[in-house]
Structure formats: C-alpha cells, structure tokens
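Below is one structure, written out as structure tokens, with a few remarks after it.
Yeah, one chain of the complex is gone here, protein chain that is, but the others are all in their spots.
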Amino acid sequence: MREEKLTKVLLIIATLLAIFFCLFPFLYMLVISFSKSWDIFSLVKLEFTFKNYTEILKDPGFHCMDYIKNSLIISGISAFISVFVATMGAYAISRFQFPFRFSILLFILASSMFPQISIVGFLFKVMVKLNLINTYPALILPYISWNIPISLWIMTSYLSSIPKDLDKSALLDGCSWFQIFIKIILPVAKPGIISAGLLSFLFSFNEFLFALLLTVDYRARTVPVGIVMFQGLHGELPWGSIMAFTTLSLIPVFLIVIFFQKYIIHGVIRSGLKG
Amino acid sequence: MKVKLENISKTYFSLRGKVKALSEINLEIRDREFLVILGPSGCGKTTLLNLIAGIEKPSSGEIYFGEKLVFSDKKNVFVSPKERNIAMVFQNYALYPHMSVFENIAFPLRIQKMDKNIIKKEVEKVAEMLNIKGLLQARPYELSGGEKQRVAIARALVRKPNLFLLDEPLSNLDAQLRLTARTELKTLQKNLKITTIYVTHDQIEAMSLGERIVVMNKGKIEQIGTPEEVYHKPENLFVAKFIGTTPINFFVVEVKSEQSNIYGYLGELKIEVPEEKLHLVKDQKIGIGIRPEDIKTEVEKEDFILTVKVNIIESLGKEYLLHTTYKNYDIKILTKNKFPEKSLIKAGFSKKNLYFFSPE
Partner (left out) sequence: MIRLYKNEIKALSIFLLPLFIFVILFIFIPVIFVFINSLFRDVTFLGKKFVFLENYIFLAKDYAFWESLKFTLLFITISVPLEIILGLLFAVILNEKIPYRGFIRVCILLPWAIPAVVSARLWELIYSYNYGLANFILLKLGLIEKPVNWLETGVSAFISLVIADIWKTTPFVAIILLAGLQTIPKEIYHQALVDRANFLQRFFKVTLPLLKPVIIVAFLFRTIDAIRIFDLIYVLTKGGPGGATTSLSIYAYEYYLSGDFGYASAISVFLFLVSLAISILYLKLSRFKEETL
C-alpha cells in the first residue's frame, strides 16, 4: 500500500513538472507581451500594459495582421486541396486492385521524408520563371504537395478501416464509383478527413524555409517569416512587441489544439504508426 | 429470373502467388428458386456471390441472367452491378452509418432519382412489410442486430430486384433470433417470389431454407440437390461429413471377392458392396459410412449386428451421443437410451443406410 501511494505522489509530481516544462515558455511569452519591460532582472514588480499590442496593431508598418491573414489563407487553401486530393488517392488505393499500388503508397510516403532544402533551389527558380514570387500560389502549390504524403497516409489507413461491404452495397444500389466516393466514403471518413486537414493546416502554418525564400514582403509573407523578420527601429530587438505578435499569431494554433486535440492525436498516430 | 453460370473460374493474384478461388463452376438457378450455397469458410461461396452480383469479375466463364449474357471473358462482356438489378444483404448488414434508417432504405431509389413522394411511399411500404416502421428515424448504431438485419433486407427489397443475394445474413444474430428470422425470411421469399441465392456455412440453415442446396468445398461444387438428396444420397465423403448434426462414421475396410460378389470386411461383419459402387474400390479398399442416428441400440431386424464397448457418453439434451469402439474402429451412436460407461452393448444397422465412398 505504501509503495502504491508513493508511486502516486511521484506520478503527480512528474505530471506537474511535465506540464510546467511544456508551458513555461508560453507563460513567459504572455508575461513579456503584457509588460512594459522585457528585462526579467528589473521585472520584479510587474507593470501591466496593452502597449505592445496596440503598437503592433496600430502601426501598419508592422503588417502583423497581414502576416496572420496570409498564413490563414495559404494554410487553409493548401490543407483543403491536399486533403481532398489525398482522399481521392487513398480511395483508389484502398478500393481498387491495381499493380504497384502498395509501392506507390510507400513511394509517396517516402517523399514526405525528403529534406525541404533539397528542392527549394529548384522551386525558387521555377517561381521566378513563372513570376509567382511573393504570391499566394508560390506557397500554396508546394504546400499542397508536401502535405499530400501525410494526408494520403492518414486517409489510406482510415479508409482501409471502413468495411468494403459498404462500397459493395452502394455499388449494387446503383452508385457509380464517384457517387460512392461523394455519398458514402466522404461522409463516413469525416473524422479521418478532419485529422488529416488539421495536420496539413498546422504543417503549412508552421513551414518556414519555402516561405522564407519564396516571399518578399507583407503581401505574401506568412507568420513564421514575419516573426523572424521582425525588427526593432533602433537595432535592439523589441521583445515586448515580438512576444505580443507571437501571442496573436499563436491564437489559431492554440484554438485548434484545444478544440481538436483528439483528432490531432489520431492523425499523428495514424501517420506515424499505422493502426 | 433464371441465372446460369458456365465454366466460371476465379483466380486471385497475391504476394504469395496464384490462388484459385473457384474452378469450373457450372450452375443453373431456376426462376423463383430459393437456392442455398453451403460450404465451410474459405470454400469460395462468397466469391461466387460477388461474381453473380458483379462486384468482382470471373477470370473466365460466362454468366447469363435469363437469356441475357451479363459476363463473358471471351466476348468481353461485363454488365455492371448497377445494371443487373440485384439486391444483396451482407453478413455485417453494411448499413450506411451516416444515414437514418429511412435514408438507408431510400438510398437506392434516390440514386435512381425517383420522385420524393414515390420514394416516401415505397420506403413506408417496405418498412411496414418488415415491421420496422417505428425505426425509420433511428440511426444504424441505435439498432439491435435483428433490427439492422431487417433494415438491410428492406433496403435490398425496396427497388424490387430480379435477384436477391444473401451472404450469411443470420450469422451475427443470437441463436433464438436466428430461428425466427429464418422462418420470416422463408415466408418473405415465398410471398415475393424473387429468385434467391443464400450463402451459409450452417447446414441446419441450409436444410431448412433451401429448395436446393449447392455444397461447395475448395472452390468446387461437391453436390447439387434438394435437402433430402444431399442428406440421404451424399455423392462423396465431404458432403456426407458436412451434412448431418453429428459427423458421419467413416471406415476404410479391406475388400475381398467371394464367388461373384465383393465384400467389405468391417471386423467380423461382411458387407456386400453393391455392383454400382464397385468403381469406388481402390487398392482392395473401400470407404464405408454410416450416420450415428442410423445405428440402433434396440436391435430388431437390422442387417448387421455387433457388440460395441461404450467409452464416453455425451448428453445432447433428449439424446445421447455414445462414443464406442468395435475392434479397433471408433463408432459414434446417437440414441435415446442411456447406457453406463464401460458397458458392452448391442448395436445394429441396415444395409440401406450404408454409404460407400472411395477410400481416400
């Protein structure tokens, strides 16, 4: 009995430490974003202020809302298209017998593991040729492609778990393959689609290297680039404003994690380990 | 509608190589017949059903619906399942989980773009017939197994199919429900007069439902016949073993010719092999089968009488299954009488109840 109590106490301590470890940088971020000074040594008495927020929101030169808007649009569109395309592919792979179908799946999955740096040079050249640098499509198109493998994997795993008898039944009820896809598979696979969509959204929202090289200014720059490029006026980094901007831009991510944590966890599990 | 299969074969290709699921199936299903396909799991019966439905394609052969050719590999004909007007009920019912019961039943009609009012009328009609009117607004996950099965049948019947296929529709129900569902199904088919093919591994189900039974094993048809025929005149050992509540007794015995007759020797018993069964003899041996229920313990005018030793007694409710030995043969006997274990009893059987098979 004593041992059990001890393990319980240890477990609670470990849990609290884990939570603290995960959260303290966020708490720090919040505190700095709401205080007048970012010098922790003089922060003994906190001075609360909204100044950091009003400053970056009022001054159009910071373009904070532009970055957030760009990120939301680019991530949203690329997540939507990549999941749709991947679900179609997953449907074909899980439902049709055709040569090399498993090889195709593995091949595409392997491509999600390529280092981004290995293709960014080519993408840059192509986007310059197509005159797409600093536009939404310059990021949306590669993001779709880079999100497809993970979405395809999640959706293939999900669709394989839907009984094939449903398709057969719909086939006999007079559906064409497309009708089965639209009327049966899409609605039934909704949880999988949400998982894949959220992961795709997060990946696009967080991507940095492509965005760094393929955008030039606030018209297409996304949040990660915006945060890295954030400069003060006098050389020294204005940490209060940076943290205020960071806080604002993380709101979508926080909301997604809080409301859809189960879908995200399922997605990660399905993409990492099949089953 | 009549259905005819000619030389149907189906081969799968998997990582492990070729798998022959069906070979050279020839079968004719009569108009309005209730045909049962019976066989152990993996014998190809579900594949056969899928081929008839058009969900899968045969590797070779031809399929006719009535006079119409719906599949031929040589003539490159394939009529899609949609155009075959077939309905199927699956083992797990395959109800669409995201639709209400009403929507599930209405689905085939909606796909045909029928008028809304007609759909409503048709759905209600079939729901009434199957006693599920109260469930129309429910979702599939709220239904019990029996209710799901009714909804699946309703969905199958709503568009008045030419051919009704059932793939083990009762195997997910508990024993009690299975019995009533069986009776209902039979009545329904009688009233609707739809040609029906029913797949099962349960021989009792097959015997009670089928007008004819097709016994299948390892992708081949072993026998086609009425329930009485497959029970009383099994054409081979597989059928004899598969049909019947308790497995048949089977002995391989030596044969010797004496004067003009051929006899098999089961211990001291001398059993005459009828002339039409002589072709079954191989290497001076023949297989002899007798059902446990055909061996009597109240010996009167049986042709063969022997003394057996009772080893184990299994109670089956109102009957007992005796595991006995005679010489070095194990013999199972189904009887109403109870005997003490280790006792020696007399048992007898008649010539007419014997089956002869090839010795392998």
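Brief remarks follow.
A and B are the chain letters, set down in written order, and residue numbers restart from 1 in every chain.
The rule is short, and it goes like this: a contact is a pair of C-beta atoms (placed from the backbone, for glycine too) under 8 Å apart; a residue touches a chain by one contact, two chains touch by 3 or more.
The model shown is predicted, which means the values in this text are computed figures rather than measured ones.
Residue A:Phe208 is the one among A:Phe80, A:Tyr136 or A:Phe208 that touches the chain not shown. In the complete complex, the hidden chain is touched by one of A:Pro142, A:Gly174 or A:Gly192, namely A:Pro142.
Seen across the whole complex, the unshown chain contacts subunit A at 3, 7, 11-12, 14-15, 18-19, 21-23, 25-26, 28-29, 32, 38-42, 82, 85-86, 88-89, 91-94, 96-99, 101-102, 105-106, 108-111, 113-126, 141-142, 144-146, 148-149, 152, 156-157, 160, 176-178, 181, 202, 205-209, 213, 223-225, 227-228, 239, 242-243, 246, 249-250, 253-254, 256-258, 261, 264-265, 268-269, 272-275.
Basically, only the chains that are shown with their structure count from here on.
One finds 54 Å separating the Cα centroids of subunit A and subunit B. The touching residues of subunit A, when paired with subunit B in their complex, are 163, 165-166, 168-176, 179, 183-184, 187-188, 190. Those residues of subunit B lying in contact with subunit A across their complex are 50, 53, 55, 81-82, 86-88, 90-92, 94, 96-98, 107-108, 111-112, 155, 159.
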